[in-house]
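Omission of a single protein chain aside, the complex is shown with its protein chains in their original locations.
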Amino acid sequence: MTSDLSTPAVPDGGTESGGVLDGNAAAGDFAGILAADPTTVTVRCGSCGATQAFGQLQAYLGGPGTVLRCRECEAMVARVARTPQGTWLDISGSSSWLFPRTPDPV
Amino acid sequence: MTDTNTTDSSVEEIRSVGNHWRKATLIDLHSQSWHSRTLVLRVPGWTGHLPGQHVDIRLTAADGYSAQRSYSLAEPATPDRVAVTVDLLPHGEVSPYLVEGMEIGDELDVRGPIGGWFVWEPGDPSIGDGPVLLIAGGSGVVPLVTMLRARKRAGDATPTMLVYSLRGPRDLMYGPELEEMSADLSAPGSAEVRLVYTRKIPDGHPRPASHLAVEDIRPPSAWPDPLAARVYVCGSSGFVDHATRLLHEVGYPDDRLRTERFGATGVDR
């Protein structure tokens, strides 16, 4: 919730400025971690139980890490940070991630 | 052992898609409105993407300072080619360089394509025969026009309407193309386009300037199904919230809606 940081990783445009975007904007950060496209995953919030597409989560980017929050209750469901040690992933705020079945190759 | 290694490396290749920076060279430029332009980049090894996906763009100064942003892909897939349409954010850090500074032959890094949720590929079985409703706020029109272009290129006949909310005539992006696309609705690849001016209208425009309202997003009477099979909304966070409220009012359930928000983060205040 804090710290003034730089190097935003989000679209630079639009008439409104405001910190919060959505999971689509955070997908680049998660694309290197998950073997599947993150935006099609359905995430269940560990706090209120609401389910939502990853692409619908609130996303706070540009800080030390990327923070994803539930669109319903604003609880943190996931965060990711990249440091020289490696990539840090915390999904403790979520209770499940459903990766949709992709059609079998023909 | 060999099998395991093979599997690992192929998984690694899949994972590296979208997460690997590639050098891009600016090969073409065209202005879209008084404050936006389309940049066409040559990206060797770019294998394609789906309409609605985006790319991350990274600029690096000679002293090592770098800044990164995401932009929607502005054209359907063509090998080795990436196009983005960038709207100028007057006090932004990246967009002034892309809209006003960058010249043909200049280079930057791109990574992608990213995102498989806010996409529409003609023939998508979950949409079937449609229809599809596209709702854009400002430069949120970019990924939606990419969808319309892909639909036209594929000769797809899914009934489609674009509702485009913008401040005034000088903010209109893709004006001639949208006009041509909506001139004859019986022509292949055509789509109904409704321009919703919020502050100032051009001469002769039938709708007075006001914010997007329920009437603006009501489906055309010609649609076989009163509600679209899928609705895509792209704009600022405030616009997406507003449009979502209107869509609920018309009767769209959440599972029909796909939304994408853009905006500035880390802006100087």
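Order of writing sets the chain letters: A and B. Residues in each chain are counted from 1.
Here is the rule we go by: contacts are C-beta pairs under 8 Å (C-beta built on N, C-alpha and C of every residue); 3 or more make two chains touch, one makes a residue touch a chain.
Here is the rule we go by: contacts and distances are computed from a predicted model.
You can't see one chain of this complex, but its UniProt record names it "Sulfite oxidase-like oxidoreductase", from the set "Hydrogenase 4 subunit B", "Phosphate transport system permease protein", "Circularly permuted type 2 ATP-grasp protein" or "Sulfite oxidase-like oxidoreductase". The chain that is not drawn here is touched, among residues B:L50, B:A74, B:L89 or B:L108, by B:L108. Taking the whole complex into account, chain B touches the unshown chain at residues 21, 23-24, 58-63, 65-67, 91, 93, 97, 101-103, 106-109, 265-269.
Summarising the interface, chain A meets the missing chain with residues 1-8, 19-20, 58, 60-65, 67, 69, 74, 76, 79, 81-85, 88, 90.
Just so it is clear, only the chains that are shown with their structure count from here on.
Annotation: 20 Å between the Cα-based centres of chain A and chain B. Residues of chain A that touch chain B in their complex: 5-22, 24-25, 27-28, 31-35, 37, 39-40, 53-56, 60-62. Taken together, the chain B residues at the contact with chain A in this complex read 11, 14-19, 54, 56, 66-72, 86-89, 92-95, 111-112, 114-118, 138-140, 167, 235-239, 258-267, 269.
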